[in-house]
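Supplied in structure tokens, the structure appears directly below.
Below, a portion of the complex is reproduced, with chain positions unchanged.
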Amino acid sequence: MPTKALNIGMIGYGFMGRAHTNAYRKVNAFFDLDYQPVLKAACARDKAKVEDFAARWGYESAETDWKTLVKRDDIDLIDICVPNDLHMEIAVAAAKAGKIVLTEKPLARNTKEGEKMVAAVEKAGVANMVWYNYRRMPAVMLIKQVVDEGLLGRIYHYRANFLQDWTISPDVPQGGPGTWRLDLEAAGSGVTGDLIAHCVDTAMWINGGIANLSAMTETFVKKRKHAITGKVQPVGIDDAAAVLARFDNGSLGLFESTRYARGHKALYTLEINGEHGSFMWNLHDLNHVQWFDHRIEGRLRGWTSIMVTDGDHPYLGRWWVPGLSIGYEHSFVHQIADFLEGLATGQPASPTFREALETTRVCDAIIKSGKTGKWVSLG
Amino acid sequence: MPTKALNIGMIGYGFMGRAHTNAYRKVNAFFDLDYQPVLKAACARDKAKVEDFAARWGYESAETDWKTLVKRDDIDLIDICVPNDLHMEIAVAAAKAGKIVLTEKPLARNTKEGEKMVAAVEKAGVANMVWYNYRRMPAVMLIKQVVDEGLLGRIYHYRANFLQDWTISPDVPQGGPGTWRLDLEAAGSGVTGDLIAHCVDTAMWINGGIANLSAMTETFVKKRKHAITGKVQPVGIDDAAAVLARFDNGSLGLFESTRYARGHKALYTLEINGEHGSFMWNLHDLNHVQWFDHRIEGRLRGWTSIMVTDGDHPYLGRWWVPGLSIGYEHSFVHQIADFLEGLATGQPASPTFREALETTRVCDAIIKSGKTGKWVSLG
Amino acid sequence: MPTKALNIGMIGYGFMGRAHTNAYRKVNAFFDLDYQPVLKAACARDKAKVEDFAARWGYESAETDWKTLVKRDDIDLIDICVPNDLHMEIAVAAAKAGKIVLTEKPLARNTKEGEKMVAAVEKAGVANMVWYNYRRMPAVMLIKQVVDEGLLGRIYHYRANFLQDWTISPDVPQGGPGTWRLDLEAAGSGVTGDLIAHCVDTAMWINGGIANLSAMTETFVKKRKHAITGKVQPVGIDDAAAVLARFDNGSLGLFESTRYARGHKALYTLEINGEHGSFMWNLHDLNHVQWFDHRIEGRLRGWTSIMVTDGDHPYLGRWWVPGLSIGYEHSFVHQIADFLEGLATGQPASPTFREALETTRVCDAIIKSGKTGKWVSLG
């Protein structure tokens, strides 16, 4: 049974505010942990809405100013679930106040901001993590484990896509709640920081660092109305991006993200090809992973669809019985479980701010290469 | 915001006790309901274990005798999550005590017991429901809606399987926790009450009543050790069952369940074929449903894999964004949401005990036909 | 290189006449055989049409009366590709004339006719075979080999479906070219002889004899116009059939065929579940077979999709390179290749008339059980 309460201060009540809160509420029922998150306070600018959110989700109190929240003595952990342009300021202040700091991905709008955040948490010596939740999909964790065990041998290729189709209509605005991801100022970049960042985070975690890359970026809809000001103004973000990359281990990388792939909603796919085997996975079928084992006798060799729901699969011993699926939200539960375990044992769960900064560096290189048309070295 | 507390008394802390409790804890964060379940008491015979369960899941108290629980004034609803041989006795007592009664499926070990339960809740006038959770899979609910709208036209075929492989080893015992489903006394039947019951419940809900049937049943492993007594004794349950059926609407039904289908873990599949269209669904890929629409222009006609995660799909507006999956556990959240909404509006959520009794009748007919080799009429 | 010509007399020029002729024309280019089929004569009642067919496909001559063809000294082999009501008469005459006799499946309209055919070919001592072509799908042959090697251990279940949707419209006539399969007189039965016969032939070949069965049959459209007479008359065939069966080895069988499964064109699916492994295959994806191997290490266990196009897969060394598919027609090439090899070595290729008679016996039992509602023993 948990012996230590961990008081959570949640900033933001949107999609991610809900996803994280759900994780805090579930984690101790399913995982054996020393720490127990306590929903102490939710914070957002709109008083009525944040009070409603707090009541619905069980937060003990509501705040309307994150600066106040950050100073509260009864808060142990600040969780940042607001648009990217606020990540740095909040994180630095929280670190200074000695709080544990978690932030939704990406770490920041760019490397410069990210570096300040890393410096702040490291100077303060506070635990920190970025919610790159897809690492904690059981299927993805299984890939990680098997690659680490060396079963794939030398790696030749890694490819990943994150394809969506929700901004095809020119009537989708930029800025404002729900569409801040189309606003360069709020988001820092378009699909690069939002989607390719996931691909890159998983890729480097599994397959190591990226040495250099060449990218192509595009903005298909050149002007959009701003949701708040109502003005039609140029779109500054990248609607689509594609990347050629070379990993430090000599393998080739290929990444693509777009919000203009009609028919795909949240199609994060990844594949790794090694000498002795390959894995493929996608988010639309998250409980399965495809595995090719070249060591199997020839006639019976093929792509095996592993349903990652058995008790010996990562995290699955905590849920139901074989054959019964989990969903998107469970990746957040796993991530906070790992974080709390790391907190207890002193082994921080990845990715820390420092680790996530590498992904932001790659994202910056993608944007730069897209503009210059040149290969960019990450060395 | 909910205005009415509903005090839950949970009996059992196994697989279903966890699944139901998880639903009680989540439902108000995601659904707008008048009622709010309050985890008042958990009950099981083992004092240490039930206290641990209560603490972990947030029940306010623990009981070791269900008879005590049923009499407590501060309990509004009794939820029965224990083996089938206790359903009737508890349900009848709870109804007599004026409690709302929910029970995990199947309703009872047989029709005779089920009839007593129906009589008890109807006499007491208490709300009641059986947790046939698969009706509340969004994909299954979508099928139900589209069939009800008449898009399929005349129905010709309905087929459903529920295939597992966990009892192939003769070393699996019968009786005891985890394996009581192999004990005839505890379970009432084998795959018929456990698995085909789900198929039949969904089938009759979507496609109407069953007129008659012919079944084949088999027990592959004839003797197993009893988990508690340690004695090797004859196995009384059906390891596998297959059924030919005729629905009242003239369509043909085919059902099969087994725990000896190597490679299938919880493969509940269903298919309905109508004049103008067909649906296929399976539990191993629960966020998708396959749909064939014969009205589409010929060259572009085919089986459409609908990812049931859009806001206009059943229940999905309550969860995340398009493309992000939900899991097995969400069907229970949907079921309790529907129940609570029904409670507020006076429209009971299905299946009530009376509705679920029909499925038990069909199960009894399957066992009977399996023994006699004759068609059995349900008329 | 082939050293022996085998003069073919083809009766019929429809779908099967084309499929068989294509096989005769291709087989020696891809397989090393002593025998070389020579397209000597095509035969059908319509003089203009059969001459056109002969010219297009390269037959040296055309006949309009099969009785004349059967007597020709320059014919070695009679291949019967006409409706079922002519199988017996032609086969018996051809056997008496000392010809090798091949017939499209099913062997005959019923057991009685089939027995006469078996008697005729055995009395005459002529080689004979029924074109149950699906045995020669490489994926199906692979299943057969692996089952025979014992890798599946004890068999528990075998299930097969053959689902179509082409007769849903009541405007489809019965009788005449293209629709004789709906005419009881011409076909002998409906889906049972046409579709379930394939399922049963493969099943008994892989899994052994059937001991007994219980069937349900249905005719959804009760009256149809006759294509030749123009009269609306009762439909005598079974539109759909479903079967429960017990194999001699103790495993359970389940079969279903229909022409009313909207969306399915020629969906022959089969599955076999054994103690240590399972196979699934379907005709809509004929180059792949699904294989579950329980002996694999747990975390990496799953259903393997084997693409049966490698050089060590049955027949595939004769075609292209790994990854390149073959089609429906290739099963006929394989079958005639096996037949010609058997002819050279004196080891007749299966199924002979005698072997195919067993399938007809099962079909008769299905029709009988469908009418009586009783289990029928095949013993």
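Here the chain labels run A, B and C in written order, and each chain numbers its own residues starting at 1.
FYI, a residue touches a chain if its C-beta (ideal position, glycine included) is under 8 Å from a C-beta of that chain, and two chains touch if they have at least 3 such contacts.
These figures come from a predicted structure and were not determined experimentally.
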Assembly size in copies, with 3 chains present: 4
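Just so it is clear, only the chains that are shown with their structure count from here on.
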Copy pair subunit B, subunit C: interface residue numbering same or different (half cut): same
Angle (degrees, nearest 5) of the CA superposition of subunit A onto subunit B: 180
Most central chain, Cα average position: B
Most remote chain, CA-based centroid, reference being subunit C: A
Between subunit A and subunit C, centroid-to-centroid distance (C-alpha), Å: 55
Where subunit A and subunit B are represented by their mean Cα positions, the distance between them in whole Å: 36
Whole-Å separation of chain centres (CA-atom averages), subunit B against subunit C: 42
In subunit A, residues with contacts to at least two other chains: 307, 310
Subunit C residues within the subunit A interface of the complex: 142, 146, 288, 291, 293, 296, 298-307, 310, 312-313
Residues of subunit A defined as touching subunit B within the complex: 1, 15, 18-19, 21-22, 25-26, 28-29, 52, 55-58, 164, 166, 264-267, 283-287, 307, 309-310, 319-330
Parts of subunit B lying in touch with subunit C, wherever the complex brings them together: 152, 156-157, 159, 165, 168, 214-216, 218, 220, 240, 242, 244, 246, 250, 252, 254, 256, 258, 260-264, 273-278, 292, 294, 303, 373-375
